[in-house]
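Scroll down for the structure; my scribbles are underneath it.
A single protein chain has been removed from this complex, and every other one stays in its place.
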Amino acid sequence: MHVLPYLIAAYIFLTGCYGLATSRNLIHAVGCLAVCQSATYVLLLAVGYRDGGTAPVFSDMRPGSRPVVDPVVQALTLTDIVVGATVTALLLALVLQIAKRHGTIDPDELRELRG
Amino acid sequence: MSDALTVVVLVLVAAAATAAVAQRDPARQALVLSFLGVLLAALFTVLQAPDVGLSQLAVGSALTPLLIMLSVRKVRRRGRSKEGPE
Amino acid sequence: MNRLRLVLLTVGGAGLAALLVAACLRLPDFGGRRHPYGDRAVHASLSRHTANTIASVNFDQRAYDTLGEMSILFAAVLGCVVLLRQAGDERRARPEPAEVARPVRRYALLVLPVALLTGLYVIAHGQLSPGGGFQGGVVAATALHLLYLGADYRALERVRPLGVYETTDSLAVAAYLVLGTAGVLAGTAFLANTLLPYGTFNTLSSGGTVPLLNAAIGMEVASAAVVLLAHFLDQAVEIEETTGERTEGAHER
Amino acid sequence: MNGWILAATVELGGAGAAALWGVTTGPPARRVIAQNLTTSAVCPALLLLAQGYGRPSYVDLALLLALLGPVGTLVFARLLSDDLAGDSPSAWALTWAAAALGAAVVVALCVAGDPGRATVKLLVIGALLIGGNLIASRALAGGFRGVAGG
Partner (left out) sequence: MTRRTARAALLAAGELLAWWAALALLWLVLISTVDTLERIVGASCAAAGALLARAGRRAVTWR
């Protein structure tokens, strides 16, 4: 249990990388990149977790009454999720441009076009 | 004993991530990705990060699938309008 | 060629996996008691009367970092707008209105304001309960697109003057910067939370500048998501290539 | 570990695994149904977790999921309507079972908690969840026809 969440995060990251490398469709590749991103979220939040802790949000509990988990990693993850979605959108826009210019979104065929 | 919940959700997330990579058709992948997004939100709740869970829910349940499906539709439409006789 | 790539991938992946596992084993144990940064962040947040420590970290202790995140978001939206604009060889085709089942339509119209209100609630209570500008902004933007999902694209276009959202996007970024600069003018540092009184703990006006920065981010994210989706929808629904130019192979999927 | 968290573990493990199985295998019609049921599987679990951890503010997550989950399903119902045109997917027994699960969880939580604002909030979430689930199922079962253009 001590390292299981970290190992799972590493596994998700490697799975995403495998999908990226073997993808035959650029939209699918963007989806795999999203999987890779989620691995970093799992890792960061696992690092910040504390046994028996609760969220450091004091709207419904008295400060100091319960142990709390690390808020810094949560803040990092939280902004990255939304910003990551817009970056995904940017990549998808690039894919649409490629489809328009080259008529295909298969990376292998694109390489052949380049010559 | 409270580790059981963490382990269950972590294993589910890992399985969903594998499935998302294994689906080669982007539309089917978008379905799995939206499932993965909701599941990640549950994992973040279990890891006591409700703010992050909210963020993941907002993005993963509707926004990312919509973006991917719109891209798929655009690419398919291009294919159709070129192959078709019109 | 393909085989070589697979071999390379296997070797590289195995190496990376070994390194990652080695790193995982040396990380502090999952669920450990020692979180020096976290404890200090909680203390700082409580001393500034911000109930949600995560909001305090985002908009007070690390507000400068959020400025960076916001500029990435802004740049990504700008890139999408440039990449997805209507090119010279494209024309707009008016889509026919869709036939949507009545219950779905009614549901969309009913949930639309409820989802908007929830988004605004999540933004407004960002410094108290879980939530904040990033999450609430996305919810509010998604709410608007119920009109496309439950009715048709024309209905969405009628309630979505795109220019207004583009302006709001820029204005929100400017507001964040102005709030930061106000700190400098008041004699402290950029984005330092010393401008306003900290207020009563666990009320809407607590936390100094945190609620204001939060609202600015909420506006920014909401309008950015609307602008992004508008361009994707334009491409997917309206914009067509004028046929006849490039007719060579169309290999999709 | 208390009863609520145990219930959430069982619910999340069982329904989550079933939904994952459904969403990764079979024809598109079955996959979208499984995607729709994800919402009704995870949302009650989130409510149970909020109660189990003793944090009323976690309920906001369930609220957001009850609102946005059906929206996500509408995305697929609308943009995959060509693929789904052949066999309009419907699994009303499953849909009603999921609705009953949501209702049972909401009622249990309402009984367990003190009556007040939080109870009303729970009821609102329950109504949104069940209504959204039914409407999304309706949308999948041929709610969109002739959206080729729009």
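A, B, C and D are the chain letters, set down in written order, and residue numbers restart from 1 in every chain.
Convention: contacts are C-beta pairs under 8 Å (C-beta built on N, C-alpha and C of every residue); 3 or more make two chains touch, one makes a residue touch a chain.
Just so it is clear, the model here is predicted, and its values are computed rather than measured.
Partners of the chain left out, restricted to shown chains and counted across the full complex, are C, D.
Looking at C:Ser45, C:Thr118, C:Thr142 or C:Thr168, the residue that reaches the missing chain in the full complex is C:Thr118. Listed for subunit C, the residues touching the missing chain in the whole complex are 97, 99, 105, 109, 112-114, 116-118, 120-121, 124-125, 129, 144, 147, 151-152, 154-156, 158-159, 202-205.
Of the residues in subunit D, those that touch the hidden partner chain are 56-57, 63, 117, 120-121, 124.
What we mean here is this: only the chains that are shown with their structure count from here on.
Rounded to whole angstrom units, the spacing between the C-alpha centres of subunit A and subunit B is 11. Across the assembly, subunit D contributes residues 53, 55, 57-58, 60-61, 64, 68, 71, 75 that each touch 2 or more other chains.
Multi-chain contact residues of subunit A (touching two or more other chains): 1, 4-5, 18, 25, 46, 48-49, 54-55, 57, 59-60, 69, 74-75, 78, 81-82, 85, 89, 92, 96, 100, 103, 105. Taken in their complex, subunit B has these residues touching subunit D: 1-2, 4-5, 8-9, 12, 15-16, 19, 22-23, 27-28, 30-32, 34-35, 38-39, 41-42, 45-46, 48, 50, 53-54, 57-58, 61-62, 65-66, 69-70, 72-73.
The touching residues of subunit A, counted against subunit C in their complex, run 1-7, 10, 13-14, 17-18, 21-22, 25, 46-51, 55-60, 63, 68-75, 78-83, 85-87, 89-90, 92-94, 96-97, 100, 103-106, 109.
The touching residues of subunit D, counted against subunit B in their complex, run 1, 5, 8-9, 12-13, 16-17, 19-20, 23-24, 28, 31-32, 34-35, 38-39, 42, 45-46, 49, 53, 55, 57-58, 60-61, 64-65, 68-69, 71-72, 75-76, 79-80, 83.
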